[in-house]
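Step one of this worksheet: look at the structure below.
A single protein chain has been removed from this complex, and every other one stays in its place.
This part shows chain A:
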Amino acid sequence: MFIVVTLLDKHIKEFLELYHNFRLVDSNRKHIATLQGTITIVDENNQIWSDYDIRIEISHAYPYTIPSIYEESKLIERDWEFHISKEGKCCLDIHHSMLLKRRKGISLINFYQNVIYPFFANHQYKVNEGSYANGEYKHFEKGIIQYYEEELDLTDRDYILKLIDSAILGTKYARNNTCTICGSPKFKKCCLPKINKLTLFGKDQLKTDYGIFASLSIN
């Protein structure tokens, strides 16, 4: 008999060797590995803030997947102000940023340390301080508009629509020709890098984004 040890199995084993408070549970769900455990928020001065019981669900598409995180101790108020669903599913970050991570492939321990752990640390920050440490995205469409502005430095509705359109169509323009979008002499130096970046989000997300920007009234 052959035992196939997948990358996910290997990374789960490494994770459980490092974090003693987690265990693999039988979730009776095909193609999903479920970890359950307690996350303790300890800051950089070894101050202990709080514990949360959480569940991590990882699809077998790993590493090209984003784990789902559920907060089970109900210490986070089930209110959209806290970026959590009634079932306790946590909204760790905006989809765009997650899509980029998924495309590159994640590593479980790294994802725990840099995405999951900071989410709960930030909840502690908010309940003790009144606001999140690094701001937050607005809800729904407004958050996506905010992402384009803050992370991609794009604010002009019509320009954004043209960029998204080119990214969806995947039109091949000559790199050294005049740009048909903004009119500058070399396409490769103005809009091409932006289009390439948008392409990474994938067509589904880009279509959603197009709809959001298209429905904005022309200012």
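Rule of thumb we're sticking to: contacts are C-beta pairs under 8 Å (C-beta built on N, C-alpha and C of every residue); 3 or more make two chains touch, one makes a residue touch a chain; residues count from 1.
Everything below uses one rule, namely that contacts and distances are computed from a predicted model.
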The complex's invisible chain, by UniProt name, from "Peptide/nickel transport system ATP-binding protein", "2Fe-2S ferredoxin", "Adenylate/guanylate cyclase domain-containing protein" or "ABC transporter glutamine permease": "Adenylate/guanylate cyclase domain-containing protein"
Candidate in contact with the missing chain, chosen from A:Y62, A:F119 or A:Y148: A:F119
Which residue of A:E129, A:D156 or A:D204 touches the chain not shown here: A:E129
On chain A, residues whose C-beta touches the chain left out of the figure: 18-21, 40-49, 51, 80, 83, 85, 89, 91-95, 113-115, 117-119, 121-122, 124-125, 128-129, 132-137, 139-140, 143
